[in-house]
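Comments concern the structure below.
Only one protein chain is missing; all other protein chains are in place.
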Amino acid sequence: MIPLLFFSLKGYAQTSTEKLPPVTDYAEKLDTLYHFLVGISVVSCILVIVAFAYFSIRYRRKSEKEQGSAKVSHNTLLEFIWSFIPLVIFAVAFVWGWILYYDFKRPPENSLEIHVYGQMWNWTFVYKNGKKTTNEFYVPSHKPVKLIMTSKDVLHSFFIPTFRIKQDVVPGIYTSLWFKANRKGKFQVFCTEFCGTGHANMLARMHVVSLKEWEDWLAHDPYKGLSLAEIGKKAFQGRCTVCHTTTKEKRIGPGLSGLMGAKREFTNGKSLMVDENYLRESILNPSEKIVVGFPNQMTPFAGTLSEEELSGLIEYIKTLK
Amino acid sequence: MSEHHTVPFKTYLSVLIILLFLTVITVAVAQIDFGAWNTFIAMFIASVKGALVLLYFMHLKYEDRLYWVIFGSGVFFVVLLFFLTKIDIITRVLEVNTL
Amino acid sequence: MAENKNYLNWQKGISSWLLTLDHKRIGILYMITIFSFFLIGGIFALLMRLELFSAGEDFIKTDFYNQAMTYHGAIMVFMVIIPGIPAFLGNFFLPLQIGAKDVAFPRVNLLSWYCLVTGALIACFSLVLNGVDTGWTFYTPYSIRTSTSVIPVVLGAFIMGFSSILTGLNFIVTIHKLRAPGMTFFRMPLFVWSLYSTAIIQILATPVLAITLLLLIAERVLGVGIFDPNLGGDPILFQHFFWFYSHPAVYIMILPAMGIISELIVAFSRQNIFGYKSIVMASIGIAAVSFFVWGHHLFVSGQSEWAGIIFSGLTMLVGVPTAVKVFNWTATLYKGSLKFDTPLLYAMGFLFLFLIGGVTGIILATIAADVHLHDTYFVVAHFHYVMVGGTLMAIMGGFYYWLPKMFGRMYNELWGRVSFALIFIGFNVTFFPQFILGAEGMPRRYADYPLPYEPLNQLSTLGSWFIGGGFVVALIAIVWAIFKGPKAPANPWGAKTLEWETTSPPPHENFSETPQVTTGPYHYGN
Partner (left out) sequence: METKPSPQTKPLAHHFDSYEQQESAGTLGMWLFLCTEILMFGGLFVGYVLYHSLYPEIFKAGATFLEWKKGGINTVVLLISSFTMALSIYYAQKNKMKACRMSLILTLFCGLLFMLIKYMEYSHKMHVGIFPGKFFAYTGEGNVEGLALYFSFYYLMTGLHASHVLAGMGLIGWALFRAFQNKIGPNNYKPLEYVGLFWHLVDLIWIYLFPLLYLVE
């Protein structure tokens, strides 16, 4: 068993730092704490395993009738030592964890604030100047960034493994995260609080770029010079592909091809021909009219879609035959 | 554990009278507005009534300590649940939407 | 010699089993229930591991994976591992170990078995409806919004809660009132002490789960809004109420396992336990402190900073008595005369795996580390090491140890060791890579994962086939032993606790005459 332990721990120590190189000061400090904890665990495991391995070999039963020969049945000093030492080690771990947590919970004053909206299976990022993006967002390096997050439906959790930070996104209240990236690059963001079917593909990608590039990106309007339908197509990619297809195929929601002008029955008995108003209403407030045979699971997009994107989406859907 | 300890009739009657009296008191006190103290007074009177029911009607007075421990631990862990959850709710620093 | 009258053959017929008041027969009924649900839960686990063999959605749809994840969790927690040791081995051996004829309330004992079966059937009825996909923790507001049938599973768990409460109540009264003459509290075997501290937790924690599940049903049926943020409720409060029960519940799972390990280590090193009093104090200490630490499940859930610090500190405290127990067991081996039969192998497996589970628990208790590791596969590996490595190893060890006493037959030593080796190696190959996956940030409850996590997931799935194989071999070996095994003597291991002084399998009234106890539980040669 000992070789298995050594092999995996050596491999472990090497891969984790190689796979997830720390990008912020906080992540580096956390890695040192983490390696301290793993080191203590390995040492204590080896101590106990060596002890009972040795005892198992040394005191094997020789004859059928043999009894144990330990005279002493307890030793108060020894028992005090092996409860006091773990207590001290655990106290050290606790205080060290507290120091880092203290820092993790206190964003610097001048940090750049970005609003994050989690909803069933995509992330929306809203910047101070009103710019909205989905699942892809840009952040300047070497500047403290504070994410102010809330959810539009159920619990989610914003986790950036390379930054070693995570915070649940709770509907009804705002929670926050902060970081200061020391290196440029693209970093994966996961949702780590179970939120239903699309939980595993509710991924976002963070681009850490230089300040200048970030400012250009902020000012750049991705939809400039595009027709409404093309804007709609771009908006559609990021948000709707998890549940809707552009063909007839039904996923969680209905397939959208040939939707314009088609007849739809709703769970409340009414029915109507699909037109712009119905499309607009079903995007902003889907639970108003639910088509028969589909769950009432779509979260409203009011507040995370700009007017341009909304009318673009409607135009795009109209082009789907 | 006293097997056949019969509580005299007089004790039951006097306990009932005190309980009814305390009910009247607690209703009367509730009319006067002491602000936050109202809750505390009401809970205190309720605890006195509860103790009376426990000690005399439920014979806790004549049982050995084990039953006190059982009842006490039940109440203790309810208070513990309230206490630690309250700490969380009080010390929550809520972010504000700066959009 | 004529087949002696024992609890198995003194009454025949199905009603003599389904309406039995004998704690031994109820123990056997629990055994059948628990191991059949263990098989179902295990199948769900193998399905999940199969899906996770490669990135992308291949064998099963994401929806079905989420339901498999929920059923694996709910079945294993509520129907296998919480009733596991107390109801099966505890019911069978508590009266025997304290020299009593039966538990204090036999009818309540049968009622708690029916509560478990009814609750389990109601919960599994949701399989026929449209399943449930909230995870065994039922976190709101998702558990309120989802269109899957949450209510049958929550109602089932509510009813199974009563089975746990009634078992705990029965055991406390039995231990207080039905000990054999001369058996003072400090002469009771350590397995009985562990059942006592487990029963205390069952009595004090399970009612809060009952009210939480009732409120969740009220939430879905009446829309009361206590846990629903749209109606002013607070989802974090649900997590507080849920974990106020569920963390003590993990001690309901591990304390009886520790009791069995004390018995096994003593019986197979044939000498008195090292530090009997400190193990007893540690058991009661763990039972008490376990109620103070639930907040370490909420470190990143939006709980306040100061509550997080307090809970992290308290969690460190509960780690100390656990460590003391492991050191005591290791010290008991000193100068013993160890014989490596299957029960001791499982005890060694427990020591090795529970050790790793314990230290990773301390890593997760350190609040800053938990911020990174929470809800990743590091946590999945941690609790599997503690639950499978701890409680499952102890159940198997206890089963092999007491099989001669329960059925009067010996198991085959070779197959016992083969199944142990398969399970032990398979377990490590499955779950140790998950520590690494977790540290690299792979979140839990993911039906699909980015490509870089694939190699370790493939290794983990390979390991899960070994565990599956190991338990199938163990099942066949045990069933063969129960019906075909050679006759077992009354005391095959030379152990000293009371249950070995009666015949095996024991007669209906346990002891021909009530045993007199004059010494401590483990009075060996010295």
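To keep things simple, chains are lettered A, B and C as they appear, and every chain counts its residues starting from 1.
Quick note on the criterion: contacts are C-beta pairs under 8 Å (C-beta built on N, C-alpha and C of every residue); 3 or more make two chains touch, one makes a residue touch a chain.
Values in this document were obtained by computation on a predicted structure and should not be read as measured data.
Q: Could you tell me which of the visible chains the hidden chain touches?
A: Answer for the hidden chain's contacts among shown chains: B, C.
Q: Among C:K101, C:K335 or C:R417, single out the residue that touches the unshown chain.
A: For the chain that is not drawn, the touching residue is C:K101.
Q: What residues on subunit C make contact with the chain left out of this view?
A: Those residues of subunit C that touch the unshown chain are 100-106, 108, 165, 168-170, 172-173, 176-178, 203-204, 206-208, 210-212, 214-215, 218, 222-226, 231-234, 237, 241, 509, 514.
Q: Contacts of subunit B with the missing chain: which residues?
A: Considering the whole complex, subunit B reaches the absent chain at 1, 3-4, 6-7, 9, 12-13, 15-16, 19-20, 23, 26-27, 30, 38-39, 42-43, 45-46, 49-50, 53-54, 56-59, 63, 66-67, 70-71, 73-75, 77-78, 81-82, 85-86, 89.
FYI, only the chains that are shown with their structure count from here on.
Q: Using the touch rule from the top, work out which pair, A-B or A-C, shares more C-beta pairs.
A: When the contacts at A-B and A-C are counted, A-C has more.
Q: How many angstrom between the C-alpha centroids of subunit C and subunit B?
A: The answer is 36 Å.
Q: If you average the Cα atoms of subunit A and of subunit C to get two centres, how far apart are those centres in Å?
A: Once rounded, the distance between the two centres reads 31 Å.
Q: Two or more other chains in contact with one residue: find those residues in subunit C.
A: Expected reply: 234, 236, 302, 305.
Q: Multi-chain contacts only, two chains or more: what residues does subunit B have there?
A: Expected reply: no residues.
Q: Along subunit C, where are the residues that touch subunit A in the complex?
A: 62-63, 66, 133-135, 139, 141-142, 145-147, 229-230, 234-236, 269-278, 300-302, 305, 308-309, 312-313, 316-317, 319-321, 323-324, 326-340, 348, 351-352, 355-356, 359-360, 362-363, 365-372, 374-376, 428, 432-433, 435-436, 439-441, 443-450, 452, 524-526
Q: Show me the residue ranges of subunit C that touch subunit B in the complex, using the header's touch definition.
A: Those residues of subunit C that touch subunit B are 176, 204, 208, 234, 236-237, 240-241, 244, 291-292, 295, 298, 302-307, 310-311.
Q: Please name which positions on subunit B make contact with subunit C in the complex.
A: For subunit B paired with subunit C, touching residues are 66, 73-74, 77, 80-81, 84-85, 87-93.
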